[in-house]
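Pasting a structure below so you can have a look.
One chain of protein is taken out of this complex; the other chains stay put.
We call the chains A, B and C, going by the order they appear; numbering starts again at 1 in every chain.
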């Protein structure tokens, strides 16, 4: 393994999480980087779907926005935005939804709407929901990629923009949601996965050189760990080269 | 005027009824012939809309079916069938709907579903509704073209497939229908229009050479007449030539 | 991912006795060859769905393979009646035919609901007609914002949708163009999707009006040149209007019909019917 940054560790592991996916609904930013990396490494056939209307986009460079021209030019099909949400997302036919977040709680519920800043200041306004609520509800499963800090990993969300596992196991079924919900949160420190009994996200892996205590200190709730906390495989030279080629392009 | 057939009289007068229309939703058969004739005579800019998905079709020959290839090839836009019914028809943005019928009653309600044949025989099965119920409900107004006989012009429909004026004036408003409903029934004997007080269709015009009594005898209800029954203008040479060119093509 | 199959293989694998099958096409791109293969394989007790059941459904009904028809307009376009359909409805020959009857707008929206993963769709339809009273897939809903009552129709989700298209590539991505009707919705609403195509190409080039179905929503593709005849395939063939006219006398008579099916479908593997 070459020297690599925490963000590179996060992105490489996020790409690896797509190993079993055929189709991926991609949010812009870190999810798009990871999904494109997967196409250049572990899943060359991965079908990338962008909410702007591109089904099967094959960008050669990372798009800055979700509506970059290359997404349409390289897509298998371009559809309208209503069709994308109704015919493609809402039906549950997309394997993986890949999301970022501003705040995340222990059940992988997501806030991207506003963050309270105390009694003397107005809440900090975030961009809002975008496609995330229905991606989180309707994809076969959800991956979340997010830098690990107590600012992001919070004890209680100020607003639930997109549902993860609600208040715990069984909530998604009670709500009649189609997909299994979040199955992994991949950070720059390690990976959290839901406890099979409670659906609370617990630390299952740390990246090479990261300690469990460091991950705990970066988490705003009392982070539990799996019985055995593994260490993620270091990025291969091929993975790093592919990632760097992508982000440099 | 050249010699012409009753069907030609009907079609020429049906085409004239489109004089004020910008857009026309066209059923196949007689309505399609009349609407295409209007494009070649009185309304060269008439936008023909076929439920198969063609907006602004400009066929050079009469289509046998509503989905003939030339409709798509000459259209301003081709849309999906759901889009046609939802975005274009349902919104009330089409001026005139042009329908045929198997049975018609005095309020221009239409039956195209089945016709009873007495106790010893099963009802005669007709093709069914097609696009007509929503054309009749949602177009700005409706024209009906139909050969005049007691078989078609009946006292009571055996089934209401598409609504005209229901059981009389005010029914469309009560039902919350958008369009004004049928404004003329054009036959091979003359033209019926709704009485402004009752919405019952009354004979307002006969074609040259047709008597009011003949129209009455061909109508299955006691046909009333307008205060003055006019005589339609004979087809011009230009109209007949255009019609014959269309039907010969 | 899509399997490229022969038509007999694809029909045998995807369509089974008792299935609910949609074979869509609005005059254009009607999958006749696939329908004939169903007749040859004698797949029966079918519930057929189609906005405009056309001559191919007349043939399937006359062959006794259909127990129920869900539809909105059952005629021979530009010609007249579907006589096998009428005989089944009026006289129960060769078997009774149950009907679920809608308007085009209702059927189109039923497919849209099915393709959208919703149990129903809302439309401004059926008001003042006798249609709603005859179908248990038509109801009403009330707008929670305005209080207006609107029609609701139940979603359609066929076991199998069969369509004909111009082209597929080797990964099973499909492209059709021209009047594409309700085929995308019918395909996306179905559990399994069979597409017959005029040709298999190395790469699909985007076309004006082109509708693409990615291979990952297509179960099987079979190459069947002329597979829409006597319907047509824009860019490949024109509608055989003469056949539609000729069908009228053939289909009026039970014996003539049966002989025609024997000679043109069962005995000939569909050669004459293409």
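Throughout what follows, contacts are C-beta pairs under 8 Å (C-beta built on N, C-alpha and C of every residue); 3 or more make two chains touch, one makes a residue touch a chain.
The shown structure was predicted, so the numbers you read here are calculated from the model rather than taken from an experiment.
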Residue in contact with the excluded chain [from A:138, A:152, A:204 or A:232]: A:138
Checked against the full complex, the residue among B:14, B:55 or B:177 that touches the missing chain is B:55
One chain isn't shown here. Among A:6, A:29, A:168 or A:234, which residue touches it? A:29
Answer key for C:115, C:154 or C:193 versus the chain not shown reads C:154
Using the document's contact rule, name the residues of chain A that touch the chain not shown here. 28-29, 51-54, 63-69, 71-73, 78, 80-82, 84-86, 89-90, 113, 122-134, 137-138, 159-163, 166, 171-172, 175-178
Missing-chain contacts mapped onto chain C: 117-124, 137, 139-146, 148, 150, 152, 154, 205-210
Where the unshown chain meets chain B, residue by residue: 22-23, 47, 55-56, 76-77, 86-87, 90-93, 138, 178
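Assume only the chains that are shown with their structure count from here on.
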So, in whole Å, the Cα centroid of chain B is separated from that of chain C by 28
Here the gap between chain A and chain B, centre to centre from mean Cα coordinates and rounded to Å, is 57
Indicate the whole-number Å distance between the mean C-alpha point of chain A and the mean C-alpha point of chain C. 40
At least two other chains touched by the same residue of chain A: list those residues. none
Mind pulling the chain C residues that touch 2 or more other chains? 112, 184-185
